[in-house]
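In this view, the complex is presented without one of its protein chains, the others remaining in place.
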Amino acid sequence: MISGNSTETVNNVFLFILVIAIVLLISITFTMIYFVVKYNRKNNPAPENIESNLMLEITWIVVPTILVLAMFYYGWSGFRFMRTAPENAMTVKATGRMWSWQFEYENGRKDAELRVPLGKPVKLLITSADVIHGLYIPAFRIKEDAVPGMQTFLWFLPDRAGEYDLFCSEYCGTQHSSMVSKVIVIPQKDFDSWYTAVAVKKGSAHPQGVKLLEEKGCLDCHTTDGAIGVGPSFKGLFGRRVIVIAGGKEREVFADEAYLKKSILHPGADIVNGFTDIMPPQSDNMSEEEISEIINYLKELK
Amino acid sequence: MQGNNEPKSFYESGGPHKGILSWIFTTDHKRIGLLYLASLFIFFIVGAAFGLLMRLELIAPGKTIVTASTYNSFFTLHGVIMIFLFIIPGIPVSLGNFFLPLQIGARDVAFPRINLLSWWLYMTGGILALMSLFTGDGPPDTGWTFYAPYSIRTGTNVSLAVFAAFILGFSSILTGLNFVTTVHRLRAPGMSWFRMPLFVWSLYATAWVQVLATPILGITLLLIIIERFFGVGFFDPSKGGDPLLYQHLFWIYSHPAVYIMIVPAMGVVTEIIPVFARRTIFGYKAIAFSSIGIAAVGFFVWGHHMFTSGISDTSKAIFSLLTFLVAIPSGIKVFNWVASLYKGSIKVDTPLLFVISFVFLFCIGGLTGLINGTLATNIHIHGTHFIVAHFHYVMFGGTAFAFFAGLHYWFPKIFGRMYSEARAKFAWFFLFIGFNILYFPMFILGWQGMPRRYYDYLPMFHELNLISTIGSWILAAGLILMFINLVRSIKKGERAESNPWKGTTLEWTVPSPPPVENFEEIPVVTQGPYKYE
Amino acid sequence: MEETLYKSSETYRDYTGSKMGMWLFLFTEMLLFGGLFLLYAVYRFKHPVEFHAAAKGLDTTIGAVNTLILLTSSLTMALSISALQKGNKRLSLVLQFLTILLGAAFLGNKYMEWGAKIHHGVYPGSEHLLIKGKGEILFYGLYFVMTGIHGLHVLIGIGVLLFMLIFTIRGTIDFENFVKLENSGLYWHFVDIVWVFLFPLFYLIT
Partner (left out) sequence: MEQRQTGHAAVNYKTYILIWTALLALTAVTIAVTQFHMGGAGILIALLIASVKAALILYFFMHLRYEGRFFKLAFLLPIIVFIFFIGFTFLDVFYR
């Protein structure tokens, strides 16, 4: 069994340093102001020259040294705790991409939010599909960057049920601040039923397409209900006439399969009027089949 | 009120050129110092304007005044300008240029023409940085850290901004090698190492950091440009590169750079305290060596910016330990400053007022730096507004406050006039109050988890952000008052005598403003700098 | 050397000061290349085998010839200063000219070497290179960047030496006032030293 969690660990270290810092700050400030008042020129016209005092100087070298070494040690041992994931931890793969998270569970289930069972340690294996992101869960005081081409990790003990914020903490481009998600801590029972259920969107002939849109983070910027998000809505897109800007010139195009495909693979080529070129290109990110699944689903969205 | 036999001040004899040319082609260190001062001021205003705009955007969640990509270029330009154009050159190139030769009893710096070249490079870099706003495909949006691989992939005008920073680095190197040589070669007879004013010591330590650290920045930025144009792949994992190496290279420079910012500021503080306490400095040698100590240890702690980046845990532990060692020489200085007030005969004029607030604000910034440097806590607060608060406290509350202190302190020497004391104190009040209202809430926001470089934030962070934005206006009012007072006094202030504060260092022995040649007769130094017998 | 100077800025000539400035500048150059050597060290550590394989693609003979050229140019550079100090202006001029020629020969050689590589499709970002192993991509990346920046330094050195040649002809540089030439020499030798390390690191990995 593990004892303690990262929240407490970090809070304790923080409190320890904070108390020392406040005591130091107050005593320094107080002494300074006291001197300024006491030895004011009016009260004390004749200064006294004191060039040094060996004992005093040794004291204020030695005492801070001891203090900082204590801080270091305390911080380091807390850190070691945070870096040693328990054996029985549930592992979840977390992938950051511009600008969404994808969590993949051991059974292959993927989601954009992190759902974990209450009371069971979780180990996150983190990487990135494009640039550097940072996976940050303030409530559990943990954070680690998602670096492309590398795997990093985090672990935590979700010992309180509820929903907690999950941020991207490393600047990653235009929508960095909307790369937010949630950690949802639910009782084991609820988790199990969610975990084993197959995600099927009802009423769609192309459930695969829906799933892909979620997984790839498209729905962070696009909606399926006609509302304009960061990007244009998918609703009624297929077969519409779209005004795009290409190479600085306006042009009208017909949203057919070829156009959609191009828009997904190389969004920078035709920019929809009124939007900016911020959509991440999917050329390295999606297979042919995946794209056609998505397009099939888009056709459905009348 | 100059007597007939007094030599003409450096304002009156500008060398071979006339008018503006006598300034931009001057090799006189005093004129170059003033050129720099004016340019720094202009860039500071531009940077500050971005700061105010950012605060305005953050006044409420959601979009307030600008779009996300505009906001991103705001903090990038804000960071680039404040760091590379304001605070790194800052004190050394303006006050340092003006007073280093005067304080060591020299007629000029070792390489006057290189000094001028460095100003030209500075201006070139500055103008290029501003140009990156309006040219290319949109202003750069990487943050001042230019982290790869984002900085290589983004379509915005990063190359020009990076090139500007590269040139600014060059300018900084030239200043550094000039100062090292000046201190070694041009000290007046009798001015032994331990008779140098402590401001000179701090500039000397800084100059070495400039020489030894800046080239790493140079090559790193050059590599970004090469990557963008040729795609060599040094930082691109798909070609085998390692993005973390970029961060290593960047912080190898940029951590020492924070000591380029603070050490001269500490020098200014050390200069002012004994003058207004009318007593000698406490622990001269300890202060001199701690400048060198901070500069030296500062080279080996860069990894503390990368505790969550995925570097090895071994290196994290060592970098954290070394980070704490920097606190010790900083502490020595703080304690020595306080001790130098003991049994003095203190008059709290504006320079000392700024110095006292410096000590207070720097301690807050420094002590929270320890929270950053502690492994466990850093994990939580890295990349949040806690960090933003930390570095504004040390850079603005620290360096900039000391800069303002120095400006007031040396104002009569530079311009030959006094500023209005009452107005200066009034402005200080707004500055100090506004500063704390602006930045203190950020500590709390950061601890609550609000990430930095966020254009938009959750509603739970609203109140503190609102307070912070209001603080930014109070601070702006204070700054405007201060600048108006100073600028007005250049023409309208009372004439200043040559030594209004009764200082004991050499610059106070020459007329205000000083003559071109500084000293009619090179002085012979017979004692240490702070002798109030 | 610690006697300090305090003459008026217009009249003094501080030789030691000038050289000090030059050395400090060279320190910055050392660390500038240092950043690249750091990258080299890390990537070589990560991909030792691929680096070895890639290095076979470079021609040791060309590298060796270039080493010979640069070392010799360093000799002529050093000699030219001694010649000037001894008052033999003509010999000094000849030697300076030789140095420039050797520098140009080095660059010519480099040009051919690069040209051949590029002709074979090996250059940063080329398709031919990208299909190879990551270590090889990095090796050639480092090769082009490091020898490129080094070559740039040689080019700048040649430019500086051309000025020195003119100054010597005009007599601005003479046997009592040659610190400019000496400083240019320092720069030239420094560039040579960089090559002394580049040569084994790229051409001789076994």
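By letter and in written order, the chains are A, B and C; residue numbering begins at 1 in each of them.
We take it that a contact is a pair of C-beta atoms (placed from the backbone, for glycine too) under 8 Å apart; a residue touches a chain by one contact, two chains touch by 3 or more.
No experiment lies behind these values; they were computed from the predicted model shown.
Participant: May I ask you to name the displayed chains that the omitted chain touches in the full complex?
Facilitator: B, C
Participant: Hey, which of B:Phe299, B:Phe429 or B:Tyr532 is the one touching the hidden chain?
Facilitator: Only one of B:Phe299, B:Phe429 or B:Tyr532 touches the chain omitted from view, namely B:Phe299.
Participant: Considering the complete complex, identify which of B:Asp137, B:Asp313 or B:Glu520 is in touch with the unshown chain.
Facilitator: B:Asp313
Participant: Identify the residues of chain B touching the omitted chain, counting contacts across the whole complex.
Facilitator: Spelled out for chain B, the touching residues are 184, 208, 212, 216, 244-245, 248, 252, 299-300, 302-303, 310-315, 318-319.
Participant: Residues of chain C in contact with the chain that isn't shown?
Facilitator: On the chain C side, contact with the omitted chain comes from 1-2, 13-16, 19-20, 23-24, 27, 30-31, 34, 37-38, 41-42, 45-46, 60, 64, 67-68, 71-72, 74-75, 77-79, 81-82, 85-86, 176, 178-179, 182, 185-186, 189-190, 192-193, 196-197, 199-201, 204-206.
Everything that follows uses one rule, which is that only the chains that are shown with their structure count from here on.
Participant: Sort the chain contact graph into one of these: line, ring, star, complete or other.
Facilitator: Topology of the interface graph: linear, an open chain of contacts.
Participant: Which whole number of Å gives the spacing of the CA centres of chain A and chain B?
Facilitator: Comparing mean C-alpha positions, chain B is 32 Å from chain A.
Participant: Let me have the rounded angstrom distance from the C-alpha centre of chain A over to the C-alpha centre of chain C, please.
Facilitator: The answer is 46 Å.
Participant: Just curious, how far off is chain C from chain B if you go by their C-alpha centres, in Å?
Facilitator: 35
Participant: Of all the residues in chain A, which ones touch at least 2 other chains?
Facilitator: none
Participant: By the touch rule stated above, which residues of chain B touch at least two different other chains?
Facilitator: Residues 242 of chain B touch two or more partner chains.
Participant: Please output the residues of chain A touching chain B within their complex, sorted ascending.
Facilitator: 9-10, 13-14, 17-18, 21, 24-25, 28-29, 31-33, 35-36, 39-41, 44-53, 56-57, 60-61, 64-65, 68-69, 71-72, 74-76, 78-79, 82-83, 130-132, 134, 136, 138-139, 141-145, 147-150, 152, 165, 167-178, 180, 268, 276-278
Participant: In the complex formed with chain A, which residues of chain B make contact?
Facilitator: Interface residues on chain B, with respect to chain A: 67-69, 72, 141-143, 147, 149-150, 153-155, 237-238, 242-244, 277-280, 282-284, 286, 308-310, 313, 316-317, 320-321, 324-325, 327-328, 331-332, 334-335, 338-339, 341-348, 356, 359-360, 363-364, 367-368, 370-371, 373-380, 382-384, 447-449, 451, 453-458, 532-533.
Participant: Provide the residue numbers of chain C that touch chain B in the complex, in ascending order.
Facilitator: 2, 4-6, 8-9, 14, 16-17, 20-21, 24-25, 27-36, 38-39, 42-43, 46-47, 124-125, 130, 133-135, 137-138, 141-142, 144-145, 149
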